[in-house]
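With one protein chain held back, the other chains of the complex are shown just where they sit.
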């Protein structure tokens, strides 16, 4: 029944994205303006621009190529990620603009970076359902995920007085729970057994290594770009903490992958996911990390959690809850994000001299997590219900994880 | 008749490039000096260096890997591009130096960036004939294309008083028309049918995705690097406009690729070429873009033009004019460049209060295009005539698009 897909994509995806793009242009025409006043001497621009580009590389190249390990799904993984990313970023700029600045959406590098952070959150959740959805569904997810994330950010900032940086860094937890609810809602009977196409080969593993390594290298920029550089040493601290945590994670991920393998061999995809765990955990717990060794310890624990989660929890989630998680986002982003949250709580309480302030902080901090999880899960359920509508013509079971459904391929007579 | 190639490359390419390199050294020994006075406090250096590196990545990695989609031509596409790029850059530094500074060629990061822009122009034209020429011919093309581009820049700047930035940004139009004339001159009878080897496979498509994505991500640097940062907000404006135009192009390219496909599937190579159209068009029309929505609209129109051109015009050019365009540079650079030129004209006229100034501008602006097209096409014809000389031993029809003619391959007994 291959022909079913052709009309699906053409009659659904093309009008949807064109309408969205025209909508963005109309909104930007009336409400957006480039805000150049903040940097009268060009200093701020040249200071933040390299870090912005690092984040851009992570969001567009890193997340896109991370998922190219699926042996027959490389085109979709890299190109649909780009498509979702540009739509989500434009939406996030718009919604962030409404939230912050009143009548006008002011554009500058900072607002672009904040929008790309929302996008990262959506790309994380897409990791859970990649290969089992068509691009129309991916766009729908980004259209609901971005407002959800920004709603949560607004709740955290206005109701719970959470610092901007912390309200953005819950993106890992938000993305993971949003994605998991989605994949649980969309699970189909009989999907417990792993698809043949869900595997990797020698070359697709290397492509995903390219993506992973760019994420790993530029993660210090991701964690430090939004920090104010007027406080001396703060950016430097964030960069060094993230670097050391990532180093510790890389070492630990290799060790745990080896220890947890029945044959004593390393699993590349597991290792790739788990070397990033330290960056996630340190990002979430940044405000309370003052010493390099704390960052490194968090990196080790995050990688242990992430690796064991990837080996045991992923299959458990699938068998018990029919919750299939393509890229293992629960282990890569969810668990390290929760660990970062917990570390933040414990270290902040330890640092408090006053008992009542500690209690007060704990209550607020727990509310932060509850808000994030409840909003992400609700949005996941809502999105899942919308996606269950047959109108979107979801991918059939036997066409999952296959580029053939969406991409033109030449008939290659010449074999390489 | 494979042995014909071996002497061709060895007795032609090696002496040619070695002589060129020695020539550059001699010229640099007498005329070049590093100009360090402009940046007494090192400020300018650290401001422009990250953007220079972005442009460097685009020229060396981006353009090189963009063309690796040819399934049997990956080594040639990436390595010959590097070879042409370094020779063209050294030539452009020399010629730019003669043009600007009188007796001495002054070297600094800015002169290097300007030289890489000339190189980009040559790399664009090479996209049209890639796979059908040997590296000797590619070097000849760069040796004639760079002077042509610099001659045109000189005409624009001195005769038509065009702003430096605008005289550089015609590189897309120049490269496209130069390349098209070349491929038309070199077309052989019977070459209308597409070669088997001109196709892509799952992995070569992903390699070209790597190149494309680096071009896409760093295009804002390409359009902003030559802008003076003393005017507040100008660089920021260029970066944001380019980013938004690229985003709009990516969305539109996916939609048009889908709509124009008979099977309702996306063509990866078409999408890759067309997501870049917005960056090209905004680069050419930058001086008159003041609002984000203008950039986005230009991005949409550029992608529509580029995508339809790629689907319909490319095959039309081949069948009607025997003009075979390997990478579709007419659609990727030519049409968006012309669009950018037209937008510049229309918006500038709209902005003029005075009727006579508007007319004056229009005349000058039309002369700019005429100069660019006539110089590029003349140089294309001259280069084509030179390349028709049998001395260069061009690639035989049945050896086109094949690395085997130029590269050593091990005999792989072990199959992967």
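Labels for the chains are A and B, by order of writing; each one numbers its residues from 1.
Simple rule for what comes next: a contact is a pair of C-beta atoms (placed from the backbone, for glycine too) under 8 Å apart; a residue touches a chain by one contact, two chains touch by 3 or more.
Computed from a predicted structure; not experimentally measured.
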*Out of A:250, A:282 or A:387, which is the one that touches the chain we can't see?*
A:250
_Listed residues B:20, B:342 or B:386, member touching the removed chain_ = B:20
*Candidate in contact with the missing chain, chosen from B:79, B:288, B:349 or B:367*: B:79
*What chain B residues would touch the chain not displayed?*
5-10, 13-14, 17-18, 20-22, 24-26, 28-29, 32-34, 36-37, 39-42, 45-46, 49-50, 53, 56-57, 60-61, 64-65, 68, 72, 74-75, 78-79, 82-83, 86-87, 89-90, 107-109, 112, 135, 202-203, 207, 210, 403, 406-410, 412-414, 416
*Determine and list the chain A residues touching the chain excluded from the picture.*
46-47, 50-51, 54, 71-72, 196-197, 199-203, 205-206, 209-210, 213-214, 216-218, 221, 229-230, 232-237, 239-240, 243-244, 246-248, 250-252, 254-256, 258-259, 261, 263-268, 271, 275, 291-293, 296-297, 300, 416
